[in-house]
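Every protein chain except one is present and positioned as in the full complex.
Let's look at subunit A:
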Amino acid sequence: MRGFLRWRTAELPVMHVSTPAVIPVNQLLKSPMGCGAMMKSVMEVLLLLMLFFTAHAKEKSYSPPEKPTQTRCRSPEKETFTCWWEPGSDGGLPTTYALYYRKENSETVYECPDYHTAGENSCFFNKNDTSIWVNYNISVVATNALGRAFSDPVDIDVVYIVEPNPPEKLTVAVMEDKGWPFLLVSWEPPHKADTRSGWITLIYELRVRLEEEEDDWEMHHAGQQKMFNIFSLRSGGEYLVEVRCKPDHGFWSEWSSTSYVKVPDYFHREKSMWILVAVFSALIFLILTWLLHMNSHSLKHCILPPVPGPKIKGFDNKLLKNGNSDEIFSALVVPNFPPASASKYEEMLVEYLEVYVPEEPELMLEESKDLLDGCLKSENSRSDSDSGRGSCDSHTLLMDKCGETKEEERQTNRESSLMETQGWKEEAINHDTSGKVKTWPSVYSPLPQYGSNPLDKQSSLETAKQHSLSTSSFLTQPGTKDALGPSYTDFCLSNKENHLHPQTLAHRALQTQSDVNISNIGCKRSPATEYVEVQRVNKEDMVLLQPVVSRCGHIEGCPNLPKGEDYSKVKGVDCDNRLLLQREGTGEDVCPCVDQETNGEGGNCYTSSTVSTTQKPTACMYTAMPLQEETALALNGYVDTATMGNLPSC
């Protein structure tokens, strides 16, 4: 093939396609006969047709070859070099390739001396043809029957295309250094590279990995040395080692063949390490324990937060422990109460008429105001859900809102409220189930309604006032009669008024009194709590009362006992709508508590304003009254509505 195309640059031999086909036909058809000549032409035509037919059938089109590309040139030892090229499309025809080169500063074109040594599509330059530090201009030509193609020229200098062979004779040995193993790796340069004479200088690089960890190589640069130590080995590990080299200005070689090595186990070393680890962890554990101990308290708080106990807002437990009740209750006092603008309550407040002597209207107002304040105070205090208060429920009597009271609260305050009571109106009695007397100050609404609600309001108002005057307060339950116990005093004015609320009677009575009062100018004005005296009963079954000259102060034991003999207590109402009154002893003499068993029940002597009338005769003096007298005594001198039942049935 080599000698097939030898041309000078100027010559371009052209070949016909049909020429190869024609020749064998000519050789075949060597017939001396004349019809053989005709046969020959026929065969030629047939062959041509076949050729074109096959060409069309296969859809092939012949063309000159495509331009080949020069891939690379390499020198393994800087003494010889090889160039490779990549052929392009051959155009469907057999194509030949040739390599031509020119040396620097010379016009002579040489052809490649060796196409075979280095394989296909290559050109090998031996030592004689290789010059270092000389520029080579190389081109490759592809030729086929239809034409030829030149590759792009390439300029190379052999000194810069050196790519050595991989290092050889790689050995790896396990050595020991003071009990610790290491790998001693050694190798030799590729045998072709002449490093001994200094013609070529190689630098080396090696890589190590464990057998189980693929692609996790550890690189080591070894410089010009031909041995290397690798430390930090894993006990019992299997290692793979490879090495490669490069001239100081050139390309890296391929990695050498792998060398395997197994590192023996060195347990004793590892054991000591584990001992060290154990000691350290124990130390750390001790430190942590000590830290925990130091901060146990705060940690406890963090992990197990203390459960909040019940606590009254604004209430100091320590005050309770001290036992000073004044301080306790003062702590419960809400500042800024009542609110400045009490207009809301004032609107709701039922208008009331003061029955006292109008000489001191300011005091009346004050009282009413106090009542109002008391109600408001309790009203507002009630809104504090967290408070332990409940004692002030008098505001409930003031209005509907205020009207809601709690039985429990009343009962809790019963004991304390029984202690201090002030002058009460004898008629105005309302008992609760616990036997407390609910009294109203002599302030009533002039509304002539007998419904329970307004009266409730009245009672609330009065009781609220009472509360303001005394530290104790009462809760009234202006509810149904069922709520009221046997101590309920019922004024039985008439048959049809059997179930009249005592407040009603009182209301009427007092209303009368108010009329009386108004007409009674000049009457002496009594202090806050005032009493009325029954003057007479008029025809219309109205009890006319008159204010009493106050003589009663705070009398312990009998706080409500009026002094003097003018007082009369309402004992009850008989069937004829007569008010039964009784007279009691004077103040200082404590009327012995009489057992209130008029109702058939054993009542106790209440120190509060509870009243239960008894029908037992007492040692108290009686005033001669036109009415029936009975020795119903109670400390406070109020009629026990509950005892009404004992009276002659109506």
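To be clear about the criterion, a residue touches a chain if its C-beta (ideal position, glycine included) is under 8 Å from a C-beta of that chain, and two chains touch if they have at least 3 such contacts; residues count from 1.
Criterion: contacts and distances are computed from a predicted model.
K.L.:
Leaving aside the chains on screen, match the unshown one to its UniProt name from "Histidine-containing phosphotransfer protein", "alanine transaminase", "Prolactin-like" or "Very-long-chain (3R)-3-hydroxyacyl-CoA dehydratase".
P.N.:
Listed in its UniProt record, the absent chain's protein name reads "Prolactin-like".
K.L.:
Specify the residue from the set A:E111, A:D155 or A:E176 that touches the hidden chain.
P.N.:
The missing chain is touched by A:D155.
K.L.:
For the chain left off this view, which of A:D114, A:D194 or A:E218 is in contact with it?
P.N.:
A:D194
K.L.:
Hey, which of A:E111, A:D248, A:D265 or A:D576 is the one touching the hidden chain?
P.N.:
Candidates A:E111, A:D248, A:D265 or A:D576; residue touching the omitted chain: A:D248.
K.L.:
Need a quick check: the contact residues on subunit A for the chain that isn't drawn.
P.N.:
Answer for subunit A: residues 78-79, 105, 127, 130-135, 153-155, 157, 159, 194-199, 201, 226, 248-249 touch the chain left out.
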